[in-house]
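A short worksheet on the structure shown next.
Entry: chain A
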Amino acid sequence: MNILDSSTKTAVFICHCGTNIGGVIDISKIIENIKNIPSIAVAQDHRFLCSTDGIETMINSIKTSNADRVVVAACSFRTHEPLFQEALHRAGLNPYLLELVNIRELCSWVHENERDRATEKALKMIRAAIMKIQDNQPLKRIRLPVTPAALVIGGGIAGIRAALDIAEAGFTVYLVEKEPSIGGNMAKLDKTFPTLDCSICILGPLMNIVAHHPNIKLYTYSEVISINGRVGDFSVKILKKPRYVREDLCRGCLICIAKCPSKTVDEFNMGLSHRKAIYVPFPQAVPRIPVIDTASCLYFQKGICRACEKLCPANAIDFNQKEEVVEIKVGAIVVATGFEEYNISQVYEYSYGRYPNIVTGLQLERLASSYGPTEGRLIAPGLNREPRRIAIINCVGSRDERHLPYCCRVGCMASLKHSWYIKHLMPEAEVFIFADEVRASGKGFEEFYRRVRLIPGVYIVKSKASEVRGNPDGTLTIKAFDPAISSEIAITVDLVVLEAGIVASRGTESIKNLLKLGALNSGGFLIELHPKLNPVETAVDGVYICGAVSGPKDIPDTVAQASAAASKVISLLSRGYIETQPYSAIVDESRCSGCGVCSSVCEYSAIKIVKKKERSVAVVDEALCKGCGACVGSCPSRAIEIANLKLNQIDAMVAEILR
Partner candidate 1 sequence: MEMEIKPVTRIEGHLDIYVKIGDEDIDVQIKAGGFRGFEKILIGRPIEETPLIVSRICGVCPIAHYLASIKAIETILGIKPPEASNTLREILELGGVIQSHLLHLGFLLFPDIVNNDKETSNIYNTSLFKTLIKIRSKAIRIVEISGGRHIHPFNIVPGGVLRFPSRDELDAIEIEAKEALKYLSELYSKLSENIKRFIENNSNSIVYEKTAVAALSSSTNGIAFYDGIIRVLDNNDSELFFHPDDYIKFIAEEPIRYSYSKKPYIVINGVKKPFRVGPLPRLLLSSDIPYDISKDLYRDFKSVNRECSLNPLLYNLARLIETIYCFEKIVDLVDKIRRISSISRTKVGLREGEGVGIVEAPRGLLIHHLKCNRNGIITYANLIIPTAINIPVMEYDIKKIVRCFIDKHYAKEDIEYNEVKKRILSLVRSYDPCVSCATHNIHVIKH
Partner candidate 2 sequence: MGLEPRVLAFTCTYCAYAAAEAAGVSKLQYPPHIYVIRLPCSGMFKSYYVFKALREGFDSILWSGCHPPYDCHFINGNYKARVKAELLKAYLKQLGFEDQRFRLEWISAGEPDKFARIAKEIVEEAIKTPKIIFLEHHEAVNK
């Protein structure tokens, strides 16, 4: 657009920012220059434009000069754009008719010793902005309604906490858990560090509240299979796997389990014991409704038995149950799919999986648990007796470029806790912790560390173990380099505990793909919107993450994040509407060929190709569009543009700088 015959009237305000700008740039010279541009209605400077006086001056000048667009040359849009936009609004102008030029950070502060050139550069920047704003359009944020319900994926402590918080605020929550019971990893722990609370004693009550909360609809033994839509309006499909036990009839007497003749490996006890083909994972399971495992059930495998069906007093066994797909609508989604232990059989030097007396940290939790395979007695699996000497190796797979480059954040404290378990159960035992450093940075952690260190018989070897090897008598020898004596040492023990690294749980990837979230290559953890300022938001509006799915965390951090995610959901749902940011992509249908490049490029599924009058054209869902411009950058027809950052506006800036 040629500003010489422009019918627009532009107001320009230049801020001295005290001496921050005015001390370097000759503002009066710039004002003189731009006053000659015909479309300029007013060009003014001010010592502090962001002061109350500055804002009032701006508003008055805009009103008296009848300006219809405004260029402010001052500082960063990040800090000051809302303020100046509000000024425009008060002066009766659409706030998007503002162009803020940063002549402070991008000019006066970085060219302090070159006043003339800095002045020239600032002038060009301002003139370019004047050219650019000629084509700015008034923009409007769009309001869209929000479905007052939320989906929480994952029934561990994070999902439970988030679901409860949202439900307490009065909104419907659908809590989906793939296992037969909620509880997650925390239900497997015996105690929690550093306080040594009984884990299930603090988790169990919450699980029960969830089960009976009027606002929570619980889907256990279920998986999310499809998610469509946008913030405020997601449609979700949940696949309910058949339990073969009718939830409406079962009273939880568990007679069926007692009479079931078939046994198989118990996953909840980490493979350390056996369970029946019909089972509840653990005594405190919620819901307390058994599940038939078809892989080990005699009826499903051989067509015989049906003992459970015959003996069930409630006639709840139903071998004909089928998969069921439930469709729900929600306004927000919380992903809390948690973690699992890294597959440490890949850490070959520690021989996990090759000797029975090598267990992971979580397996030790089960061994120590009163409802575990040994009912709280610490029996070494391969010895059938209590071990006398135990080694704990830290950082197995973690902080290791070959495996997981990051710290698991809980292994150090877990190793101390495990030492405490051992000494608590067997005061005579000796415990060797192999750790090149012990990280104890949380609340009460250092104190716990001191407490464990003072227990006689707990030794910390400040070194990474180099190898674990089995001996013919069933014992194990650990080799390590001890820096304290600058020599290699070898310690023979009865049991080795490997504190395994942590990765995102197996189900996370499919959820990530359904929601188009970002994930890290190592560990598969989901990426937050901003690591500092938006730790529970994601790049997809209306989708939040909490707990170990976004990275290794201990329980307090997980719970805090869960509540944070819940509060984000609550504020979204209670507001009842969303406002889209107005910088969305705009399709020029006279140019669009419907080639589909933009819709394929869009990471937010905001663009669809639809038939309009026999011709295919791209249509943007403004509610989904983030205004990133990936489509603009890829459109071979130059048919799609971002509002107020159109191609000709960039051209105009480029041309003006070169003028």
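Keep in mind how these were chosen: all candidates are chains of the complex that A comes from, given by their letters.
One rule holds in what follows: contacts are C-beta pairs under 8 Å (C-beta built on N, C-alpha and C of every residue); 3 or more make two chains touch, one makes a residue touch a chain; residues count from 1.
Since the structure is predicted, the reported quantities are computational estimates derived from the model, not experimental observations.
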From 1 or 2, the one in contact with chain A within this complex: 2
Residues on chain A engaged by candidate 2 in the complex (per definition of touch): 76, 78, 102, 104-107, 109-114, 117-118, 120-121, 124-125, 128, 516, 518, 520-521, 527, 529, 539, 583, 601, 603, 626-630, 632-634, 638, 642, 645, 647, 650-651, 653-655, 657-659
